[in-house]
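Note that one protein chain of the assembly has been removed; the remaining protein chains are unaltered in position.
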Amino acid sequence: MSRTRGVLALLVLCALGIAAVGATAATANKSAPTKLTVWVGWSARELSVFKKVTAEYDKAHPNVTVDVLGGINDDKIVAAIRAGNAPDVASSFNSYDVGIYCGTGGWIDLSSKLKSSGIPSSTFPAATNYYTQFGGKKCALPLLADDYGLYYNKNLFKTAGIAGPPKTIAELTADAKKLTKFNPDGSIKVLGFDPFVGFYENTPERWVTAWGANWLDSSNKSILAKQPGWSNWMKWLKSYINWIGYKKLVKYQAGLGDEFSASNAFEVGKVAMNYDGEWRVAFIQAEHPNLNYGTAPMPVANPKLYGSGYINGTIIGIPKNGKHEAEAWDLVKYLTTNTHALAELSNGLRNVPSTQKSLTSSELTPDAHFATFLRIFGNKYSSTSPITAAGVSYTNAVQNFATKWQAGKVSNLSSGLAKLDSQLDAMVKQAGGGGVP
Amino acid sequence: MSPWLVGFSVFFAYPLVMSAYLSFNHYDLLSSPRWVGLANYRYLFTVDPQVWTTVKNTLWLIAVMVPLQVVFAYGIAMLLARAKSGVGVLRTIFYLPALAPPVAATLGFVFILNPATGPVNTILAHLGIQGPLWFQDPAWSKPSLTLLGLWGVGNTMVIFLAAVLDVPRHLYESAELDGAGPLQRLRWVTLPTTSPVILFAVILGVIQGLQYFTQAYVAAGVASGQASQAGDVTAGTLGYPLDSTLVYPVLLFQHGFTDFQMGYASAMAMLLLAVSFGVISIILINSRRWVHYGGAAR
Partner (left out) sequence: MTAAATTATFARRRLPAAVRRRRFLLAVANHAVLIGFAIAFLAPFLFIALTALMTNNQALSPDLWPHPFRWRNFVDVWTKAPLWRWMLNTLEYSVLGTLGVVVSSVPVAYALARLRWRGRQAMFLVVLVALMLPPQVTVVPLYVMWAKFHPFGFNFIGTLWPVILPNWFGDAFSIFLLRQFFLTIPEEYLDAARVDGCSELRILGTVVVRLAKPAIVAIALFSFLYTFNDFFLPLLYTGEAPHHWVLSIGLSQFRSLHQVQWNLTMAATLLVMVPVVVIFFLAQKAFVEGVTLTGVKG
């Protein structure tokens, strides 16, 4: 049998050899420009906007070539870092996993680099500073920001005899009921508003800002049960769903098109109002330029909160063990602080520019729909969700509870929320290392 | 033998030991493992709100889907064995779905069973029946996966068909002489003679049930329709709807390879190991009572 073994060993070695040669050949040539791999979440039309900006950078920097890979999410970034395959620069659509990136050191701390480059934290708006650091480490920078508001279909509003966008939750409910039309068999024909947690951009963190509810106390313990905003939101959610009928809603929703396609339910008039991010302005411009719609801040439960909304944003950072840290930092610095780059990205993607300077840049092309979101971004009551060591699992657990509640699977709301609180605390502890401090 | 021994040690024995070791550690692949004693197990058994849901879901599949698959495959095999024409064509038709790649089959089923636009509910509506919400309803999602499982039952069916056709004719003839009707012949001749093959199918089904992953993972991601911004199956959509398709291997995958809590995932693996051993031993011990090996034991 020794011959078989020899052949086997040879085959394996050959395979390894070929692969290894391929791997080293790619990095051997020193005179060629440094290749910087950049991972971003954008895809399709949005990706080409981003690539246009990196191409400009490419042109101005002959020593590097920027290689952009789109369609990336947090799961992929986390996996690549663990496996030692991370790109030189990584960008995520949201900040949920900042606690993981900073906490584990998966993304390097940028504090010293910011200092030596002379970039004070006041360069960026306060909210974005919060969601780009964790545990005393600044491991990410904001690359455009997102906030959320109400999109409403003006034609459908006119038909239903509604003058303007709702400003309070009570108005939202009343308008939604007016706008909802049923088929003769009782199924939904047009939906005024889809309240389902899990539908498109509907997540708990975006909703509770309308009730002004908080997440954590001063010692970072979860206080969902103690904040009346949480249970009030959920009770409203339930009563509105009950008015339509849970099963009818599920069925209707199953027939709606993908969020990020031209069949988006709001864009084709299947829902009259929708809770969505500022980027939708650009999607509508590209996919349904004739849609007669308006944008407004999200209706609120407490009138003084009107005009505020949930803020989050795309972040960018440098995964550890990268081979081109200096070049990577230069690119990150350019993308996150260069007013021209941010303005161009903002114009193409219709995302909120993420430095104080670029927010008022003259390069920004004005757009009435988009201006709403710039105002929400500047509102003092606008807020974001907590950054914890558990990363996205934290908000996922809350969302999980909310979907159970909306399906009628939670019998006692207040004890359910209290249990969720202790689960969330245990989860953070477990993620930080099995209860050992 | 020796290459296999190498492979066995590297790819099986070592990981098994390592898995046990890691289950007592906190390990995120970035820093070195840190001993945490029983903390992972404590979290597993007393805190993690999803573990028991996944155990229930996995057991549901083993207790409902697997027996249904076996009975259904056996039924089709019996019918095919008695058929007099078209056996070849029919056998091919029943076998074909078993070849369909599970991801493709799952995608197809989620679309076909879409409550709003899928053909099944459309046809049911024409017949005046209000179809269920299938993959969108926690009460129907596992039955929908079961339908998918029944569709792909071809392998088992072919095995049963061969076994049923292999039953010696003289056994039937003597049973007939004793005045046994069709049902009695099934009970006293066909079933006992084919019992080793049934046992084989049951064990295989249970093993596959314990590691059931692909269909649940894909169905949840697609049915949720919540293409996230980056647009694919993410932790938030696993188990959709309402954790009803969150089976144990999916949760293990999530903790191990999206949260990268390698120590905790190892603790989950140890529990799976214990349960697998338990379930398989129970079947093997009980099988002595109803499996009849003809002639000498193999």
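Per-chain numbering from 1; labels A and B assigned in written order.
As a working rule, a residue touches a chain if its C-beta (ideal position, glycine included) is under 8 Å from a C-beta of that chain, and two chains touch if they have at least 3 such contacts.
Keep in mind that this is a model prediction, so the values were computed, not measured.
Within the set A:F50, A:F260, A:Y310 or A:F373, the residue that contacts the chain not displayed is A:F260. Residue B:V197 is the one among B:V70, B:L133 or B:V197 that touches the chain not shown. Only one of B:F24, B:F94, B:W140 or B:Y240 touches the chain withheld from this view, namely B:F94. Not every partner is drawn; the one left out touches chain A at residues 1, 3-4, 7-8, 11-12, 15-16, 19-20, 23-24, 43-44, 69, 71-72, 75-77, 79-80, 82-85, 255-258, 260-263.
In the full complex, chain B touches the hidden chain at residues 1, 3-4, 6-8, 10-12, 14-16, 18-19, 22, 27, 29, 76, 79-87, 90-97, 99-105, 107-109, 111-112, 116-119, 121-123, 125, 151, 155, 158-160, 162-163, 165-166, 169, 196-197, 200-201, 203, 207, 210-211, 213-214, 217-218, 221-222, 227-228, 231-233, 248-249, 252-253, 256-257, 262, 265-266, 269-270, 272-273, 276, 280, 298.
Just so it is clear, only the chains that are shown with their structure count from here on.
In whole angstrom, the spacing between the mean C-alpha positions of chain A and chain B is 35. Within the complex formed with chain A, the residues of chain B that make contact are 1-3, 26, 28-31, 34, 36-37, 39-40, 42-43, 47, 49, 114-117, 133, 136-138, 223-232, 234-236, 241-243, 257-261, 263-264.
Considering their complex, residues 1, 4-5, 8, 41, 43, 71-76, 78-79, 81-83, 93-94, 104-106, 198-200, 247, 250-256, 258-260, 390-393, 396-397, 399-400, 403-404, 407, 409, 423, 426, 430-431, 433-436 of chain A touch chain B.
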